[in-house]
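The structure appears right after this line, and notes come after that.
Just one protein chain is left out here, and the rest sit where they should.
The letters A and B name the chains in turn, as written, and every chain counts its residues from 1.
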Amino acid sequence: MTRPVGGEFAGLSNYIDLLQSPAYQLGLRNTVVFMGLSVPLNMLLSLGAAMLIKDMGKFKPIFVLIFLIPLVIPSGAMVFFWRMMFSRNGFINNIFDMVGLDGINWLNSEYAMLTLLIIFVWKNLGFNLVLFLSGLSNIPKEYYEAAKVDGANALYTLRKITFPCLLPITVIVLLMSVINSFKVFREVYLLMGSHPHESVYMLQHFMNNNFHSLNYPRLTSAATLLSIAMVVITWGLLWLERKASHE
Amino acid sequence: MSRRIAFNFKLVLLAVTGIVFLFPLVVTFTNSFMSEQEITLFYRTDLSYFDVLEGIEQRFISFRLIPRDFSFAQYRMVLIDRPMFLMLLVNSVRITAPVTIGSLIISLLTAYGFTCWKWKHKEILFFIYIVVMLMPLQAVLVPNFIVADWLGITDNQWAVILPGIFAPFGTFLLRQSMKGIPAECYEAARIDGAGELRVFLYVVMPQMKSGIAALTMLVFIEYWNVVEQAVVFLRDFDLQPLSVFLSRIADGRAGLIFAASTVYMLFPFVWLFLGQEHLEKGIELSGIK
Partner (left out) sequence: MKKFFVTVGIAAMAFAFTACGGGNATNSATVPIFAADDEPLSGNLTVSTFDTVMLRPFLESAAELFTEMHPDVTITVDSFSAPPEIQTIENEDGTTMQVMRTSEGPQERRDYVNQISTDLMGGRGPDILAMDMLPFYRYARMGQLVDLRPFMEHDPNFDINDYRANIFDLLTTDTGLFKFPINIDFQYITFDSTLFTPAQQNALMAGGAFTIQELLELGSPAFHAANEEHNMFSMADFVMFRHLFHLYQNHFINFETRTANFTDGVFVDMLNMIQNMDDQGYLQDGTFGNVRIGGMEVVEMDRFLYKFNPSFLLFQEFNRDDPDRLGFFMGQGVTDDDMVAGLLGNSLGDVPFALGERGGGTAFGINSNSQNQALAWEFIKFLSSDALIDLAGGVMGIPLHIGAFEESAWRNASNHMFTPRRLIEDSGAPIEYLELNATQLARKQAYIETVDGFINSFTTFRITDALIEEMIFSEIGEFFNGEISAEDLARNLQSRITLVLNE
């Protein structure tokens, strides 16, 4: 009988079985795709927002508050709202209809990934925003002034001053974004159930469902592989960061 | 002059984005003042008899921002008519409060150990902390369950509270904050003969205000929102927190969902409002390596 403790040793067979399983492959692919899309997207947008906000003076705290609010709103409270927005007869399709476009099936088609990205960015923009704002404010003004004296234009300043100075903080933002991109599972689960459309079926779904099927070998194998991946990623990021801060 | 234009342009852009961001919140808040009939009327997509008569083929949902009849009925239902709601709220507090306070204490002490002491293998251990922190909930739930079973607490709130108290995220955040304190401060105190406890309480703690505020806020939000662990460990509904109830209600009882959501959101929101400044500082400091 398969139980988490007291099983028999089966060597690598669990892992081979796992890697060959189409469900695992699907989950892995989707998780990687989602992370690959959401993390850069979130970072770019929050960087852009940070650059816009940093000069807003007295409006700054207000805008920061606005962008932070989605972070504190619990997922359960928003699910109903998201459903009203994204279902076939929902608000967004309503607008499409008024403009004369066909409605899109936001929740149960290839577009589900897009829906997820929207929800993810909405929720997590504020977190990265604050980090970037602090990073931006740490860049000494003298650099900018020196650049202006030398006649540099905006693009040049951006490339040569802003980005390099932001590198350390970018690494942290990256790390935090990866953590947050895992947490999106809750929204997907509440909105689309335990077996969503195949374009958004992620590793967390795989593990969650195996938990319910009492399939511990699969679940723990998947979790171990994930830990190994995390170790490699973390180590890589920290190495990158150390290299960057030496410059 | 062009500065002015640039400023205004940015302002407008941000304002529009801000409205989009706030939209869900505003809708939830204003809709909480609608009567139940209005909501069920509005948020159905099924065709009624009359629709078919008029040849309408599809009904869309549009959000109502201003209720037709302003009414407190939802709030009354939520707060008074159904006392179970208050019980669920209390359960949420019963989980969140110990986690917040406990994790604060533990994280402070642990972060202190990591920052202000030198010992072998410190970095490796911290590295492991980070890896564990990165693990998604599904991977961690099974080991949690095994340990909880071993401790015999699988059917009460401690199974949710204890993992929260000992979660590595707090240590990570506070360690980053603590690194901002120049080493000379506590070196000096030690040389003066202060014991570790004193160094901790009088040198390090006063400078941690932002970090502490940030941590309490983030932990509070995370555990106010707890769903998966609560479902696994808390069977009796008189132990369940509000977050679990709301996750179920999304399936159909639209009548009181807006008011329930608003009340539910109120707590973290108030916290955010009060501690916003500190939160920002805290997040900033976690970025400084």
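Keep this in mind: contacts are C-beta pairs under 8 Å (C-beta built on N, C-alpha and C of every residue); 3 or more make two chains touch, one makes a residue touch a chain.
On a predicted model such as this, the values are computed, not experimentally measured, just so you know.
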Hidden partner chain, touching residue among B:114, B:186 or B:245: B:245
Listed residues B:7, B:75 or B:127, member touching the removed chain: B:127
Absent-chain contact - pick from A:34, A:91, A:127 or A:206: A:206
Residues in subunit B touching the chain absent from view: 46-49, 52, 81-82, 84, 88, 123-124, 127-128, 131, 142, 145-146, 149, 154, 231-233, 235-237, 240, 244-245, 247-248, 250-253
Contact footprint on subunit A, counting only the chain that is left out: 1-5, 7-15, 21-23, 26, 88, 108, 193-195, 197-198, 201, 206, 209-218, 220-221, 223-224, 227-228, 231, 235
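Note that in this section only the chains that are shown with their structure count from here on.
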Interface residues, subunit B side, partner subunit A - complex: 7, 10-11, 13-14, 17-18, 21-22, 24-25, 27-28, 43, 45, 58-63, 127, 130-131, 133-139, 141-142, 146, 217, 221, 224-225, 227-228, 243, 246-247, 249-250, 254, 257, 260-262, 264-265, 268-269, 271-273, 276-277, 279-280, 283-289
Footprint of subunit B on subunit A - complex, ascending: 4-5, 49, 52-53, 55-56, 59, 61, 63-81, 83-84, 87-91, 93-94, 97, 122, 125, 127, 130-131, 133-135, 138, 168-169, 172-173, 175, 178-179, 182-183, 185-186, 190, 203-204, 207-208, 211, 216, 219-220, 222-223, 226-227, 230-231, 233-235, 238, 241, 245
